[in-house]
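With one protein chain held back, the other chains of the complex are shown just where they sit.
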Amino acid sequence: MKTAFILSASLAIHAAIVANESEIESLDRAIGDGDHYINMKRGTETVAGMYNELLPLPADEALNKIGIKLLSTIGGASGPLFASFFMGMAKVIKQNDGNNPLEIAAAFAAGVQNIMQRGKADLGEKTMLDVLIPVSTTFTLSAAESKNMAEICSAIKLAADSGLESTRNLIATKGRAAGLGERAIGHLDAGAKSCQVMVYAVCDLLIKGKN
Amino acid sequence: MKTAFILSASLAIHAAIVANESEIESLDRAIGDGDHYINMKRGTETVAGMYNELLPLPADEALNKIGIKLLSTIGGASGPLFASFFMGMAKVIKQNDGNNPLEIAAAFAAGVQNIMQRGKADLGEKTMLDVLIPVSTTFTLSAAESKNMAEICSAIKLAADSGLESTRNLIATKGRAAGLGERAIGHLDAGAKSCQVMVYAVCDLLIKGKN
Amino acid sequence: MKKFINNVDNLLVESLSGFASAHSDLVTLHLEPTYLTRKNASKSTPKNKVAIISGGGSGHEPLHAGYIGFGMLDAACPGHVFTSPTPDQMLTAAEAVHADMGVLFIVKNYAGDVMNFEMAAEMLPFENATVLTSDDCAVINSTYTTGRRGVAGTMIIEKCVGSLAETGANLAACKALGDKVNQRTASIGVALTSCTVPAAGRPTFDIADTEIEMGVGIHGEPGRRRETMREADAIVNDCVDAILADFKARNIHLNSEALLLINGFGATPLMELYLIYNTAAKLFHNHGVKISRSLVGNYVTALDMAGTSITLCLLDDEIKQHWDSPVHTAALRWGM
Partner (left out) sequence: MKKFINNVDNLLVESLSGFASAHSDLVTLHLEPTYLTRKNASKSTPKNKVAIISGGGSGHEPLHAGYIGFGMLDAACPGHVFTSPTPDQMLTAAEAVHADMGVLFIVKNYAGDVMNFEMAAEMLPFENATVLTSDDCAVINSTYTTGRRGVAGTMIIEKCVGSLAETGANLAACKALGDKVNQRTASIGVALTSCTVPAAGRPTFDIADTEIEMGVGIHGEPGRRRETMREADAIVNDCVDAILADFKARNIHLNSEALLLINGFGATPLMELYLIYNTAAKLFHNHGVKISRSLVGNYVTALDMAGTSITLCLLDDEIKQHWDSPVHTAALRWGM
């Protein structure tokens, strides 16, 4: 995995979050407390601003620095979770270099594992994990089937979409919406939406890059 | 002047104030503080409730009791002023009995004088006096011309109307609206409106009584 | 209108009862007529001091009942919402708390308050005096003969006079200090939204999302002018300028320490009030005023109005001493 790609991805992610302001913002207003968009914007903007600082670093160090920076920038529930993701990914990339889809998928999976540990959450609790876990599984499976990057990305995007959609009819058992009981039904989870948006941004970058 | 008439008048006044709630209330919201209607309602309702207590009393004592009661019931700027009116009127009625229009007009004028003293105000300051002073003058003049009660009442009602209307284009120099400067222009004074309403109520009672 | 009330007619008594029960160590509530005194204030054991009594329409809580207690008021007479109390309240309260040193009324300068307290004073069978507070510098045109309104600065006057009275100072001295503090105080308010008088049931004024009411009174009376909503610093800057201009117009020099009171009208969060404090303190500093005392919060409110008033009180050694002295009331407490 190239640091330059990580940085392009971080720019794309920031742009995508900003482009989806109103949807992300209104989802967290509906069953949360309304700050998720501004948290994500603050975090992704800060990372985008680290471009020059990160460029000379090896990929794992860049990822780790991103994680640490997010930890002190986002706050809220999503801050420690996204931070854990990047720090978890960094560890694996340090070992496997991330030079092929399978290696990257393994790093991604480690990131998701870290989120699950930190948040003590799993699939079906109406959180970002409902996007991230299926995306991770799909990533690993498609990579194992030696699909090309464009194919992998298409599969991932589908997984992200259906993962996001799956949050609609769930009762939340983690995070702020857990207090709502049945009232959370019918609403998508804001963190899941952010993840879908970010997954799309990176996939589209990869697909474009392959063209 | 008969106590029974004073009491009928007080019932009519209460009914008239209540019937004009929205106009009185909105005038004091526009250039005052929004409490004038509720103050007037509280005061006139209390006096209406004194019917049985006042009935056996001579007219001057009834008027004085009304004044004292209003003083402890209305509050605000209008409370001491209306209280002063009735107490002033009582003094003259005690002397002249109020058995003919001229005597009643003299008592009314004494009431208005008392308001002017207590409020240190005069005609043209955008207050209740812009109704009460012309009404008083008209009352005295018409009575002096020996008009009958119906004629006097018609003249008084006209005076009340034009007095009220005159407050529209005045800058207030007394009361709460005095802080507004030019912004008070275009609005009628709430206290002037109450007075016009009450003057009408009493006049209509008198006119009806003569029929 | 959405408010926590049962019915408009009982609102005041229910609220006062809650106040008296929550602060039963400090105050006693009397009804018919309505007034509150310090706990255990009684004519049989009068403390040898001037009795300090204030009062006014309700809806400005914690003013005035929240300032009853050691170092501040002896009694307070609450009227109906935004309506001056009536003379019988002041008379009965004065009877209840006065010792042999007279009564000082602290009255906000509004026609209704002035007349009702005036009538009480005329009827009172013992020595009394009145401090009329008139710190609001919003009303520009001085040709209106009613004078300036008394607003948030009133609580500073109550604090200082209350402190002096506690030392056994006589009536003339208490009145003189009250007049001096009033003289050295200027306030201006700005509203973002209207208040809603419960009995009226709807907002006193309409205001667009893009507008503010500059110079608003504490009853939601219209102020200097309707202005466009701007960033906080620009609004605060105008308020500070108005206060500075007022002192200048009254030939009062600013080269002294000052107390800066950022008062919330009822619906403005503390977070915003502190932001306002931050800007106002800097601006005053730039004009050579050293802010050495501060107070930020809801002290003289206008029901549920969103907005703030800025009050500057120029200190001298005497005022500072009486501001700093111990006070123990429901809404202001320090040193004890």
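By letter and in written order, the chains are A, B and C; residue numbering begins at 1 in each of them.
We take it that a contact is a pair of C-beta atoms (placed from the backbone, for glycine too) under 8 Å apart; a residue touches a chain by one contact, two chains touch by 3 or more.
Just so it is clear, the model here is predicted, and its values are computed rather than measured.
Though it is not drawn, the left-out chain touches A, C in the full complex. Of the listed residues A:11, A:102, A:150 or A:178, the one in contact with the hidden chain in the full complex is A:178.
Listed residues A:12, A:47, A:71 or A:198: the one in touch with the omitted chain is A:71. Mapped onto chain C, contacts with the missing chain fall at residues 1-7, 11, 14-19, 21-23, 58-59, 61-62, 66, 192-193, 209, 212, 229, 231-233, 235-236, 262, 266-279, 281, 294-296, 298, 301, 303-304, 306, 308, 333-336.
Although one chain is hidden here, its contacts on chain A can still be listed: residues 25, 29-35, 37-39, 42, 71-81, 118-119, 171-181, 183.
Just so it is clear, only the chains that are shown with their structure count from here on.
If each chain is drawn as a node and touching chains are joined, the picture fits none of the line, ring, star or complete shapes. Chain centres here are Cα means. That of chain B falls 32 Å from that of chain C.
The centroid of the Cα atoms in chain A and the matching centroid in chain C are 54 Å apart.
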